[in-house]
Every structure is written in C-alpha cells, then in structure tokens.
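Notes follow once the structure below has been shown.
With one protein chain removed, the remaining protein chains of the complex are shown where they sit.
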Amino acid sequence: MTNTDSLKPAERGFVEFWRAADGHVLNGRDPGLAAARRSAIERFAEVGLPPEKSEAWKYTNIRRLVEAWAGTDPVAEGPDPGPVDGLFLVPGDAWRVVMVNGRFDEARSALAGLPSGVTVASIAEGASSRPEVFARSFGATRPEGADGFVALNTAFAQSGLFVHVPRGTQLGRPIEILFLSGSERRGFVQPRVLFVADEGSSARIVENWRSFGEGAVFTNAVSEFLVARDAAVDHVRIVDEHASSVHVHYLQARQLGSSTFSTVSFVFGGGTVRSDAYLLPDAEHCETHLNGFYFARGSAQVDNHTLVDHARPNCESNELYKGILDGQATGVFNGKVLVRQDAQKTNAYQSNKSVVLSETARMFSKPELEIYADDVKCSHGATTGRLDDDAFFYLRARGIPPAKARLLLLQAFSGDVFETVRDEALRERLLARLEALLYA
Amino acid sequence: MLEIKNLHARIEESGTEILKGIDLVIRPGEVHAIMGPNGSGKSTLASVLAGREGYEVTDGSVTFDRKDLLELEPDERAREGLFLAFQYPVELPGVSMSNFLRQAVNSVRAHRGEDELSSVDFLRTMKEKAAYVQLDPSLKQRSVNEGFSGGEKKRNEIFQMAMLEPRLAILDETDSGLDIDALRIVADGVNRLRSRDRSFLVITHYQRLLNYIVPDFVHVLVGGRIVKSGGRELALHLEEQGYDWIREEAVGA
Partner (left out) sequence: MSTTGTDFLQQVADSDYKYGFVTDIDADTAPKGLTEDTVRLISSKRNEPDWMLEWRLKAFRHFQSLQASDAYPGWAHLRYEIPDFQDISYYSAPNRKPKYESIDEVDPKLIDTFNRLGIPLHEQKLLAGVAVDVVMDSVSVATTFKEELARHGVIFCSFGEAIERHPDLVRRYMGSVVPYTDNFYAALNSAVFSDGSFCYIPAGVRCPMELSTYFRINEAGTGQFERTLIIAEEGSYVSYLEGCTAPKRDENQLHAAVVEIYAHKSAEVKYSTVQNWYPGDADGRGGVFNFVTKRGLCAGDDAKISWTQLETGSAVTWKYPSVILKGDRSVGEFYSVAFTKGRQQADTGTKMIHLGRDTRSTIISKGISAGRSQNAYRGLVRVNKGAENARNFSQCDSMLLGDRCGAHTFPYLEINNPTAQVEHEATTSKVGEDQIFYCQQRGISEQDAIKLIVNGFCKEILAKLPMEFAVEAQKLLAIELEGSVG
C-alpha cells in the first residue's frame, strides 16, 4: 500500500476509511473479492479522482463535489427507508430487488419463482456460491480500465448485487432493481451490480434509482454487464433522485458474438447526474443499442458520456440521446464512437438532440468519431435549439393552449427515445412521469 | 464477337453457384435478349461479363474478339468495347458528368489509338448524344447520377453508351422502373445505336421492352442455364404463358 502522505486530501480520506474498514466491515468470505478490493484501492491511490481540468470532466467539476462530502463515512449503513411498495415502476409481473444504500435487501425483495439456476444475490454471496462465474466476470467488462471512480467503487463495494442467468435461460419477466439512497445528513454510497447473461439466455432489467430521507447523498455506482454469445439483454435505467443528490454512474457492458445489448437511460431528477456508458461489442455480429433521455431544470446538471468501443468486425451500434433543459440547468453530452483497426464493416450511428427552453439553460454537446478501419459506415449528428416556433404557432392556431402545445411538441421531440422501451406498460409510466415534469 | 462456353460462376462470399453452364455466341450486329424469372442468374451473367468483384468463375470461358475476357480488369474490358448499362447506376458526388465522361471517352480513345477529343469537339459530341435520349444538356455540370430521377439515370446510361461507342452493350434490366414514355425514349436511343458491327445483350424480365428493341434471338435463363432459345416469338409466348411451362419443360428434359 502506498504512503498516503503524497495523496491529495480527497483521495487520502477514502484510503484511510478503507484501511479502517478493511477486514471487518468490508469483510465478505471470498478471497477473490478481497483481493480485487485491495488492488482496487491501490489503483485508486495511484490514479485518484479525475483532475480538475480533465477532458472527460470538462463541464462537471466533480472534484469540488466530492470535496463537499469530505469526512462522510463511505461504509456507514444509513437509515431505514421505510415502506417501498409505491416506488416500483414496472407494472404487473416482475421480480423485484431492493437495494438500500448499495446493500442487497433480501427481505424487501420478491424473487419467488425464478427459473432454476438463476442467481440473484449479494456480490459476496455470489462470489462464494458461483465462484467460477464471479472469477471470469467481476471487473472484466473494461479491459483498459476506467477512471478512479470505478476503482473506488470496487474498493468499497459492499454487498452489491450479483445476477447470473445461466446458459439458454429465458427470463420471462423483467427484474426491477429499486436502488434507494438516503441519509440523515450526508451519505456516500457505492452500489455495485454484476450482471452475467450466459450463452443464449435473455433478460430484461430495469434499474430504478430513487432517494429517501432529508440528507444529501453522493452515489458512485457501477453496473457491469457480461452478455455472452447469442444472449440478449434489455436494460432500462431511470434516475429520479432529489435535487440535492450527486449521482455518478458507470455502465460497462461487454458483449460476445451475435449478442444484443440494448440500454436506455432516463434522467428525470437529481442534482448532478453523471452517467458514463462504456459498451464493448467484443466479438463479431453484435448489436448494440444505446439510448438516453434527460430532463433537467433548476440548477441541475446532467452529464452523459458514452463510448462505444468497436473492437471487432461486422457489428452494429445505434445511439440516440435527447434532452430537454429548463431553468438554469446544464446538459452535457459527450459520445464517442471508436472503431478500432480490426473492426471492419462496422455500422455505427450516433445522434444527440437537445431542446433548450429557458434563457439560462446551457447545453454542451461533443459527439466524437475516432476511426481506424476503412470499410465502415459511421455518422453522427448533433443539434441544439429551442422549440420550433412555426409548429408551436400551428398548434395554437388550432386552438391548443400554449402549455399544452408546448407539451405536445416536447413529447413529440422525445418520443423516439421512449419508443425504445419495449415494455409498453413501463413506457406509459415513463411518459406519464415526463408529462408531470413538463406540466409542473 | 462474344463466345461464352460452359460458364459456371458462384458468389464468392457464400459459395452459392448461380451460373451453371451457360453457352452463348453473339455475332457482330446481333441483338440477343435474355429473359428469365427473378433469381435465374440474369444479372449475375451481366456482372461476370463486366468483371464485378464478388463472383468467382469456377469453369468455362468467355472470349471477346478472340481475347480471354475473364483475364481482363473491368476497365480493360470497357476499353475493349464492352459496355454495361447498370440496373442501379451509382452516384458519384462531386464528380461532374463532363469530367467523368471526358476521362472515360479519352481512355477508350487512347486504347484505340485515337487522339483525345478537343474540348470543343467533346462538348459538341456530348450535346449531340444527349439529344438521343432527350437528356438536358445542362447535365454536364451535374454530379454523375446524383439527384437524377430513376428515369434520368437510365437515360444517362444509354447516353454514356452513345458517348463510348462500344462493340457490345449489355443492358441489365434497363426497363425496370420506367414508365412507358421513358421506356420509349430509352429504346429509341438504343435503336439509333444499332449498327452492323455493334451487338447487344438485352437482359429483361418482361417482354415489353422487346416491343421497342426487337431482338434477333431470345434466350430463356432458368436456374443458371439457358433452357430455351428461339426468335422473337419466344418472348411473346413467355408473355402469354409465363415461365412455368418452360420450367416444366426443363425439368421434363
């Protein structure tokens, strides 16, 4: 372990908390997990938090935000959230998992009737009950490594969630994971999800992120997805947290041959919401869909970073992010499509569109293409503007009141992202949430 | 002029055999029509003759004016006088028609040992030949096929044929997607170019085109083989009876 004297205060604080908690709070029975934690804290000490002027954090001063949580115990358990029934989003039949401050709450979860062989457990439990799956999967989604936040999460990941869908198993119902984060004053939570879909399996996952309690919570979450050959995973992620929250999230997905991974994220609420999606179609004939919708108002900031890393030939990716910014909100989109030299015959599309409603809202968009293979079709586009005046006038000329006309146009603008949610009932719930936000 | 013997060809990527032994002789001045149902190998034949990548000849030979056609690069075939009117003409953004055709015409002329056309002569010829198919002379400023309507693209193919004066022209479903007026214009253009030493291979699904471009011979291609040959009347018969009777006959034989 490195000497902590050379570290900056923010990093030093985490390393010291880790040392204090190692061995008792951060126990777990699995030696592999313990080793992964130890090397992660070392890596964190080495790379640290993103430096102030780093390109990846150009518009979000994350170091300042982390410093505001200085001294907050990152292993504290936090208060009880109380009843959770009204918080689920997926109507009808679904398996339900409740995570409280990053810890798997088995008592509140409803997992009866899972097909045999499917594991839904805490990470520590998964590591011991499915050691072979854990060993090949944990931390295996991003070969080149992400920034310090992922290392920090790995070092502190407590309990977390481990889902394993064995070969050929089709999960007929979605799994909704309700992530509740709350504290009395300040909380720092680091939920971790490891999701492994083996060959030929299929699954639908809904992540539902909510706040409770009065305190402000900093979330540093990591969700890893391994999608094996011929598997299909459909993932929806909704962040609807308190305006005082800071939410940093890493989605990392690695796909093998002929698999499909679809993910769509919705940001409806939160103080600062930073999402980092890293998608690696790591074998031929993968299909990747990456979509997102963001709504921000007040002084909220939504920062979406995506990287589709085409490393193999004959894959296809589609990416569409759309957002609406009001008040003094700030939107950031930085999407990169990377096509490596071997990834011939890649088809990759990326688009980012934003509507700015107020004089004081801002949007920073940076769609990037980085291409090293010649036989590819790649394109990207970005537009930012306000609502179309002509269309607005047209609706009003048909007798539609301004607020309703605005809503109609904004719904029309956002529609294609919501369309990517395949579960119709869930889509209706999300559209209703959008309407409530826009009408407010 | 063109002699195809026992030609077998398959798609390189999938290995699917499409042409399964074609024999065909075209003499100077003759117009041959090849008809056949979808998927019979008509367009593959055109592609193989023109030298498009993605096909592999597995057996047989093709000689063109006593040269082994299959040994030649696509541009060498064109310079030898083989012209393909594409079923789906390709767009070349930013490449003007005049620049494109000047390079094409001059490379063909150079191959024949002729001098380059002067700018004045070239533009005059362009104007004259464009009139064959009623193309607007302003097309010389436009990018090749870019923003052309379907009918314009097909007329443009015939116009290019007129400019390049080939010995053998292959028309690959030139009639597809054309209304009757456009079809007539295209056919008139082709008929003006018929001559004693220029031959045509007209590939079509319908006999409609052959009302306007009257062939000397009609061949029916089914399953990668020519299953029947005859005169003009064969086309009319096909129009009435469809392809089924031929298929049956072929199976029966």
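Think of it as A and B in the order they're written, each chain with its own count starting at 1.
Assume a contact is a pair of C-beta atoms (placed from the backbone, for glycine too) under 8 Å apart; a residue touches a chain by one contact, two chains touch by 3 or more.
Keep in mind that what you see is a predicted model, and the values were worked out from it rather than measured.
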Answer key for B:57, B:92 or B:131 versus the chain not shown reads B:92
Of A:272, A:288 or A:365, the residue that touches the missing chain is A:365
Sole touch to the unshown chain from A:85, A:144, A:374 or A:390: residue A:374
Chain A residues touching the chain left out here are 55, 341, 344, 354, 356-359, 361-386
The missing chain sits against chain B at residues 50-53, 73-75, 77-79, 83-84, 86, 89-96, 99-101, 103-105, 107-108, 111, 143, 160, 164
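Here, only the chains that are shown with their structure count from here on.
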Expressed in whole Å, how far the mean CA point of chain A lies from that of chain B is 56
